[in-house]
Each structure stands twice: as structure tokens, then as C-alpha cells.
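One structure is given here, and the rest of the page talks about it.
In this view, the complex is presented without one of its protein chains, the others remaining in place.
Lettered A, B and C in written order, each chain numbered from 1.
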Amino acid sequence: MATDVRSSQRTPAVSNNAKTPSLMDSTLDRYKCVRDLSTQIAEPLSPEDCAMQTMPDVSPTRWHLAHTTWFFETFLLKERPGYHPFNTSFERLFNSYYNSVGQPFPRHRRGHLSRPGLDETLQYRQHVDNLVSELIDSDTLSDAQLSVIELGLNHEQQHQELMLTDIKHVLASNPLQPTYIADGVAPVDATNAPPLQWNSSDETIVEVGHDGNGFAYDNESPRHRELIHPHKIASRCVTNREYLDFIDDGGYRQPEHWLSMGWDAVNQHAWDAPLYWISQDGNWQQFTLSGVRPLHLDEPVCHVSYFEADAFARWSGKRLPTEFEWEHAASGNAIGDVFCDKLMQSGSAIHPRVTGDSDFLGNVWEWTASQYMPYPGYRPVAGALGEYNGKFMCNQFVLRGGSCATSSDHIRLSYRNFFPPDARWQFSGIRLAQ
Amino acid sequence: MATDVRSSQRTPAVSNNAKTPSLMDSTLDRYKCVRDLSTQIAEPLSPEDCAMQTMPDVSPTRWHLAHTTWFFETFLLKERPGYHPFNTSFERLFNSYYNSVGQPFPRHRRGHLSRPGLDETLQYRQHVDNLVSELIDSDTLSDAQLSVIELGLNHEQQHQELMLTDIKHVLASNPLQPTYIADGVAPVDATNAPPLQWNSSDETIVEVGHDGNGFAYDNESPRHRELIHPHKIASRCVTNREYLDFIDDGGYRQPEHWLSMGWDAVNQHAWDAPLYWISQDGNWQQFTLSGVRPLHLDEPVCHVSYFEADAFARWSGKRLPTEFEWEHAASGNAIGDVFCDKLMQSGSAIHPRVTGDSDFLGNVWEWTASQYMPYPGYRPVAGALGEYNGKFMCNQFVLRGGSCATSSDHIRLSYRNFFPPDARWQFSGIRLAQ
Amino acid sequence: MATDVRSSQRTPAVSNNAKTPSLMDSTLDRYKCVRDLSTQIAEPLSPEDCAMQTMPDVSPTRWHLAHTTWFFETFLLKERPGYHPFNTSFERLFNSYYNSVGQPFPRHRRGHLSRPGLDETLQYRQHVDNLVSELIDSDTLSDAQLSVIELGLNHEQQHQELMLTDIKHVLASNPLQPTYIADGVAPVDATNAPPLQWNSSDETIVEVGHDGNGFAYDNESPRHRELIHPHKIASRCVTNREYLDFIDDGGYRQPEHWLSMGWDAVNQHAWDAPLYWISQDGNWQQFTLSGVRPLHLDEPVCHVSYFEADAFARWSGKRLPTEFEWEHAASGNAIGDVFCDKLMQSGSAIHPRVTGDSDFLGNVWEWTASQYMPYPGYRPVAGALGEYNGKFMCNQFVLRGGSCATSSDHIRLSYRNFFPPDARWQFSGIRLAQ
Partner (left out) sequence: MATDVRSSQRTPAVSNNAKTPSLMDSTLDRYKCVRDLSTQIAEPLSPEDCAMQTMPDVSPTRWHLAHTTWFFETFLLKERPGYHPFNTSFERLFNSYYNSVGQPFPRHRRGHLSRPGLDETLQYRQHVDNLVSELIDSDTLSDAQLSVIELGLNHEQQHQELMLTDIKHVLASNPLQPTYIADGVAPVDATNAPPLQWNSSDETIVEVGHDGNGFAYDNESPRHRELIHPHKIASRCVTNREYLDFIDDGGYRQPEHWLSMGWDAVNQHAWDAPLYWISQDGNWQQFTLSGVRPLHLDEPVCHVSYFEADAFARWSGKRLPTEFEWEHAASGNAIGDVFCDKLMQSGSAIHPRVTGDSDFLGNVWEWTASQYMPYPGYRPVAGALGEYNGKFMCNQFVLRGGSCATSSDHIRLSYRNFFPPDARWQFSGIRLAQ
């Protein structure tokens, strides 16, 4: 089985960069569509909701709205002669981490900025959207500019996921336990998770990484060959029911299952369950973006750190898959429905659904055993945009597959997400291997 | 000269507790007047401005609005049979530090609460104001209830000053340097400060503390006798001009002027000027609630810590006065105009004015050399309200006289304010003694 | 009753500065006697014991031995033409906090210095002792030099107490619970504490501070008048038995007895008893310099912080005395036996004895309610030695009376010791007032 065939099949339809009239239209459509989703995500929130930074990893919603706009202004509009910035202070205020662009405003103080307010931030978006739309309409975009737009839209989609995970943290930090969106559908799905099966693979050399069709981040390249060792991989993710066994068996109190740093984290933060689980009179509840609910035992366990995923795997006598084992196994799986854009459209809860047999893509991110490293021959792009991915390749673990907070046209089999091993506020779950 | 005569002269007209029909009216008037000033202070602010906590000492404006309301609800309304709390979660959310009332929400996380929003907070105020007004109108208030109302109003006035100093910190933390209120008057007063004179006092025994006429905090009692040693005290506060000499002479670089803890603070925080001073091309600017202005050399130096006040005094070959020397010297001074309520009324900048000869009251708080300790025979009141003052009598220094952010009917000669020696965000200045 | 009479009676015989042949002899004797006690204190210790710094407040014994020597070298020998320092690096290494002498080696890293070792340190002492002895013998000492010697000896006696309290902390930090000196006397004294009595005082003006006979620190001057308010003071210190009642009554779990900062300390450090108390199967043991022993209920409670002393007093419905009330009450009390020099001489445990009726001096330091502030008219001496006391007058509380770790010829009624309110490793106890 040739991996290049495999991967081209599954690539989501992303605009290809050839300049044709219809491309202009589709670029404009896509630009509007992606940009609109950001404001749609912010819509249920008050100005105060959009201002909070409840931990250093969290950014205020308003900051996300401005920073994604800053991206287009900085890398697309500022290049153009005669461009007048909307506000010269924004260059520094909304720079996330691009040292080449100047000294960014300190990350942990993003929640200390009351201005620009939500209204002015939305005006800033409008200002930039107008100019970018004009630019696209003008049919004069170079390939490089088209690439920046495509990168900017993907960048925005990443921030859309962060907006959702960050606002979940903000709301959960408030004893009033506010609801983001009241779920229009039944709160608890009665379906059961299918039985767990193990899919075997012999030693083989596969091609991994992006095949060049459509957009991809630089960290997915170059496409290259990897040796896969014989292994088995689980047919579905670990459920809450299975994870509860680990808890009930004393998993959080026994150091032998844990990495040394993980055991330190357990003790330092007094972890005894995934993030957002609430123990009430012996029953487990869960804080969700649609309010507090009883824990659904057949949903995939979610909001666990790498440390917890790894400890659960050791307790099970198993391990986590490498990112290449995952990519190999996931090939041929279709895009499902549990994605942010689709859930928002139907007014459904942004929350994982009962785990299924072919849920490699969507629902919950899956921690892999792979530390986040460059692919052989990897080179970051030149200039400031080279800071996008490469400088974070250290002490982070790769997650694959996207989640219920990811947009369906943002994910692909070669997509490499990454977080430090103690991060829990993403929609992150577990798939086992052995 | 008898101090008891002295102090009764200067006491601001505060409601005396005898219950008469006119008292009801005046209590209601005063209640409305004080409560209205809080919302008036918040009026120029956006919902986001009201949500920020830029350092642990700062509380969000919205929190101040809610907490002062909580005070009346908790200590007045909850006592009444059949009272339904506006929101039962508010009991904990807006408890500042009263352990007797329950576990307060952690202070440093006040800026993490997006709900209740500004609108709901104002509704909460309205709800409590309606019920308290009814209660006052009903003419059934016991002396104890009247005392709680009086304490609640003074408590609110304290928080009004904090709202102003906190919002100054919030706005100054933003690179956009927003303005709180554009000043309706000339930004820089051309008047000069009068020459410094030294008023002598022989050894004498004076009565200090509150004389019992009108409201006072428990920490001003009992009125008692203190021995004053021979000394001289300055006729006016130290000006920016004089403080600049200290800076220019290397005051911030020479450990010999500083307390050991003060020198540590200078180095840890890299202090080289008072808070809100901005050095620009060799000229000093000042961030004020009405924008950035050139430093006015004849204004009293402001936003200095006790450490800086003490170091300046040592560098001058002088010292700070004790709180009793200050109270002795200040007697007979009339209330001036540089107070929050008066400035707000005229739309003037909340900012110190050029120092004058009789500015013991208003303009800037004056650090004294006295650590904050109980008066002989001091007893906190019984119950939760006993936590108001007494438990803070440790490692703080007394400030006297009120500032441009204090209300004129909140200050008196016996008033004891207190802050830790490194606090700089209050409107605090320096008067010398020797 | 005139305080000046009072205080001259109690002043320990300290060398008076007039230069006479016998003075030379007595100065030399005293110099040798004090210097020898330091090495005697270090004698039971291994080189490793002398090297430990188990918390930032603790200094290694070896550092104390060197620093006290550095004092004579720096302020006496270096002044002399032609003096060659023992080691030029020692100037910085053993400077404690004299900024005028240069940048001191960071305090918290004193336990990181393995060199000079114990042997070389003792050689350093010998080198300096030889030269100082010659100098004293030469009969050419100026008054200023005599003052430096006297200050240096008192300085060394302070460090002798610190050596004992620091080594107690070092040994107690070791699970092996090593013994400093095996006590030659019966471990537990069977005597009972006398019943508590209250001595009354009317309002009076007293003279306090040092009367000028013999040595005193600058912080005991100027002698001046203080107004004492009517009060009662306890005839003896609080016993372990009485303090246990406080513990058993839940004193450490009830915030209402505590200063706000004190309650924070209780929670942060999980305090539930004085330092060195060990709960074992429901019985209280105590780590002492002579090993672990059952708690003696009639001994004065010891190793409590100001926060604990204050909380105990509030729980008792009492308060701590001011330093002037203490000095007034202590007048006329003779020096007792529970002092470091006497205990060392008889090979007895350095540990408090059963509290008695006239134990103002010795046994345990007594926390007062007075924050440590300068006396009216206080001026530090000029030059580097002016850093001795004055720069610490902030956020510390005064203790009076000396302890079992103080030398009997180092203490006097006017002596002002001072520590931050959370310090517990000194031999500090409680006397009540009301």
C-alpha cells in the first residue's frame, strides 16, 4: 500500500494556489467564511467574557480576534505602499511571538489590557477585512500573497479552536458556572461505544508528511519515509468508563504508572481526575461549554494531559502510538461530523460525542508518544513567518486528528498539533497501542 | 491648647445617630449621595475597563461596585427575616476578607471573573439600594442598623478612592495610555509652591484619636493621651522640584539613604522615580487620570512608597513625622478643595494641585513614621465587622490627611489610613519633620 | 520612682571607656573571654555541621566564626597603616550587610562556600586575635578604637546566640536528630511554675533607653521620656501547659485570633505548634540542643513567632506588653542564671528552665507589641557602622530580656532585640499584659 496514494485521497479540499478567476471568488468566499466564524464564536460572549485571561496559557477572546487580524495587517497589508495602520500601537500589542516583527507585549499580561474594547476590536477586523477583500478582488495577488492569505486563514482556524478552549477555561473558573451555548440537542447521547479492537501492522516503511496537495504547515514537510515497527493500534479512543477504572484503581495515587515529571505534576496540582470533572456526592459531573452534566461513560475521555494519557497506558499494560503509527493507521478514514464548524452551524454543543470506530479525525485530539521534532530535511520558511512552528520543537508532544473544536477543513492526516505534556485545557484524549 | 476642642472643630458634619425624622431624611440623602458617586466614578469606563486586575493589590472596578453592595446586603439585609439574596453565590464572590462570613474568593483571582457583568452588577446595586432605601424610609432602624449603614457608607467611600487608584493603575498599564476624564480646566497650574517653613513644638501631652462626635473607625479609638517630644514639622509637603533634586543627586543609587528592605525594593523593582513618572528625552512626564502631562514642579510629589518617603527624608537630613506629631500640627486646619467629591462635581482632574500652606487635609496622603498599631485599650467591635481594621495591624505604616481621591466628608484629623511600606499606587506624598 | 536610678542599678558591669592600665588588662581579658566562647560553641561540631545553611535566615557556624573576625579586621585592623589582610577575598565573603564596605556576598548562598574550611577559619581568627591583642597591649588605643572593640565584642556575643539558634535549626533539620551537647544535668526539672499574677501600673511618665553607663547599641538611645498608660503585666511568662490549652482549643484553626498576615503564615507553613515540637502518638516531644525530650509543661513556651504570641494573647483576652511597659516592669530585676555563658560553663543544656517569678532577664526572649522604630532623636553613628541597626527599623517587632542563648554580660533592661513577626527559630516566648 503506497502512502502517497493514501494521503492524497484523504486531503481535504483546500484551495490550490493557481490564480484563476474562480480562485479569486473561492478565495474571497473562504476568507469571509473563516473570518466570520471567529466573530460567530465570540457572539454569545459579553465584553467581560472576552477580556479574561484565567491562566498564562489562556488568551482573552478579544485578543484572539485582534491578533488574527494583526496577522493579515502585518504580513499582507503593511507590505503595500501607502498603507496606514489602523493603530500603530497594535503592532506590538497584538504580536504574539514574532521577535522579527519587534518586542511582543508580554503574554501573561494580555488579560491586563482593557483597550481596545470589543467594539473597537470588531472595527479593526472590519477595517482589515475591507482592505483584504479589496485586495483579493483586485486580482493582483502574487503567489506569495496568496500563500500568506492561506496561512492567515489556517492560523485563524487554529485560534478559533483556542478561543473555544480558552473561553471554556474562563467560564469554568467562575463559581457561577456560566453556559456558553445552551445545547439545542439531547444532552446525553444514549449510544454505546463499540468494543475495542486491535489492528495489527507488520514492520513496514511508509511515507509520512504532507503530499503537497493543498495547504499544509511547514512542520508537516518534507514528506519522507519512516520505518514502522510491528505493533497493534486500538480501533477507538479510550472512554470515560475505561478511564474511571484507572481512577478507581488508585491510578492517581500510585507513582509506578507515572513519568517522574508527571508524578510531580500530579502532586503539585493535586490532580485526581481529568480537567473539568467535578465530583459530587460520589458521582462524576462534567463542566461543558453547554453547562454541567453527568459524565457520559461512553464518550472518549477528554481534557487529559500527556502525563495522564501515558500513565493510563502504562496502567493498561499498553503504550501510546507514535505519530507515524497513528498516521499509518488513520489513513483512509473519512472526515466525520464532530468538528467545530459543523457543530456551530447546527447549534450543537462543542463537546465530544460517543466514541466510534472510525474517529481518527475529529472528536478529541489524540496524544502520541512522539516528542515534537523536525522532519528530516525540515527548513522553516524564510523571514518572520519562519517563527511560526520551528522554534517550538522542544519539550512538546505531538497530538493528531483534531477535535470537536477544530474546523473540518482545517484538519488532515499529516497535521501535527503539539502541546507540553502537562497541558489539559485542550480537547485531548487517548488512543492506545501495544 | 486642648486637643479635644481642636478635634471637634475640624470634624466634618457627619450624621449623629439620634433617631429623628430629619435624620431619616438625611440618612437617605447621604445614602443616595454616596452610592451615586460610585456609579458616577464608573461611568466613564467601558465594561472591559471595569474588569481588569493589573496587580494583586488592584481590584476590578466592577468588583468594587459589587463588594460595597455586598456589604449592605450581608450586614444589613441578610439579618432581616425573609430576605432572599440576589444571588447566593455572591456571598462568597464578593466577600473581601471576612473569614467569619465564610471562605472569601481568592483576592488575586478577582480579575478572572467575567460574570456577573457590569449590567448585572448595576442591577445588583439597584436591588440592594431599593431595599435599603425602603428600610431607611420605614423609620424602624435600630441604632445598630444605623451604625452599619454609616459604616457601610464610609466603607464605600474608601472603595471609591480605591476605584480611582486602581483604575489609574489599569489605564497606565496599557501602552495606549487611555484617559479617564479629559480635564475641563487648565492642565498645569501656574502657581508656585510657598517657601517651606518649620513649625516648632515643645514637649507636650496631647489627646489624640477620635472625640466621639460623628462617625469614626474603631482604629481611631480610644481617644487617649500621647507624649509629644520637641520637634519641628514642615509647613507644606515636599514638591516634585525638591524630589527631583534627590533623584538628580543619585538618591535611587545610594544605599545609605535607604532602609534595608527599601533598598531591596529599589533593586528588585528597578525603581528610579515615583510611580507614573515617565522619562522622555531627558524630560519628566507624568501619567495622570487626565492623560500624560509634563511634570509640574510645584505640585506635591505623589505616588511614592514609604521607603521612598523615608529615603528622601534621610537624604534631606530630616525624618518623617509620627502620626501624633502630624495630628497635633494639623489641628485647626480647614478642609480644602482638593477632594474627590468636589473634583468630580466640577469635572476637574483627579490629581494633586500645587502644594499650599494649609494642605494637611486633601491633595496627597502623607506617610508618617508610625507603624500601624492599636491605640492603648483598643478593642475591635464584636462579630464579623471586628475584622474591619484590627487584623491588619502589622507591617503597615500610617498615612494621614486624605488625598485628591478622598471624599471631603470622609476625612478627619484622627483618620488613620495604612499601607505596606512598598505601596505606591495610592496618592501618597511626603511631609518632613526634624 | 526615677527610671535613671532604676536602670543604673541593673546595668551589667561593662567596661567603661576611660583609658587606664587596668582597663587595658580588663579589655584584653574580656576580648579573650568573649572570643574564646565562640570557638567553645563550635567545638562539639563537625566541619560539616559548621557548613550548613538550612534556611536563608540561618548562617553556617563557620561563617559566624569568620564574620565576627572580619568585623575586627575591617573596622580596627584595616585602619592601621601597613596592615596586610589575611586574604583579600574575605572582605567580600564575610561582609554581612555593610554596603559602605562593598558588595556583600549574597546571604542565601553562605551555605555554598566550602572554603575557607574550618581549620583555615580558625587560623584566620588566630591571626586577627594576635594582632588585636598586640594592639590592646600596646596601650595606644584611641577612644574610637576602644569603642570599636567594645562594639565588636557585643557584636560577637550576638552572633554567639545566632550560632546556637542556627545550629539548633541545622541539627533539627536532619532526620538523624543529632545532639549538640549531652546534658550533664537531669533532663526534666520537676519544679512547677509559680501561679500567674498581674502587676498593675497607673499612667506615668518614665525614662526609657540606655543611661550611658557602659556599652549600649545606638538603638537604645537617646534615653527619653515615654508616657505609660494604665495597664497590668504578667508576673511570669506563658508556660507550655498554658500554650497547650490554646492548641487544644483549636487556636491554630480559628482565624479570629490571628492577624491577617499571621493567618496567612499559619496556612502557608501548616503551623500547628511551636517550632521543634514533635507530635508522637498523641504526646508532645520537643527537639532540644540536648536531644529529643518529652515536653516539660512548666517551662516557658519557646520558639513561637510574634504571630503566635499575638494570637495566643488575643485568645486569652489579653495582649502583649509594649516595650516600654516591659522596661518599666522589668526594672529592679536581677540577672538570673539561665544564660548561655553560664550554661556552657556548667555543661548544661542550652534550653529554657522552668519559668520563675523574676525571669524578665534570660530564659526566653519576650515578644513585645512594639514595632521596631527609632527613639525620638535617634541618629545612627557616622560611617559604615551606622548600618549596624538603623536600616532595619521596618516591619520587625521588638523582643526584650535575652534568652538562655544570650550571654549574661550582653543583656540589659534597655536592650532591644528585633525580628520579623514570622521568625520562630530564636528562643522567643510570651509575656502577657492587659
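Here is the rule we use: a contact is a pair of C-beta atoms (placed from the backbone, for glycine too) under 8 Å apart; a residue touches a chain by one contact, two chains touch by 3 or more.
Since we're looking at a predicted model, the values are computed, not measured.
Across the complete structure, the visible chains that the omitted chain touches are A, C. Per the touch definition above, the residue from C:176, C:270, C:334 or C:382 contacting the chain not shown is C:176. Contact with the undisplayed chain is limited, among C:47, C:85 or C:194, to C:47. Within the full complex, the residue among C:116, C:152, C:209 or C:274 touching the omitted chain is C:116. Although one chain is not displayed, subunit C still touches it through residues 46-54, 62, 87, 89, 92-93, 105, 109, 111-118, 170-171, 173-176, 178. Where subunit A meets the omitted chain, the residues involved are 97, 99-100, 203, 205, 224-227, 229, 231, 255-256, 258-263, 319, 369-371, 373-374, 376-377, 386-387, 391-395, 421.
Assume only the chains that are shown with their structure count from here on.
Averaged C-alpha coordinates put the centre of subunit A at 47 Å from the centre of subunit B.
Remark: subunit A and subunit C have CA centroids separated by 61 Å (rounded to whole angstrom). Among the residues of subunit A, none is in touch with two or more other chains.
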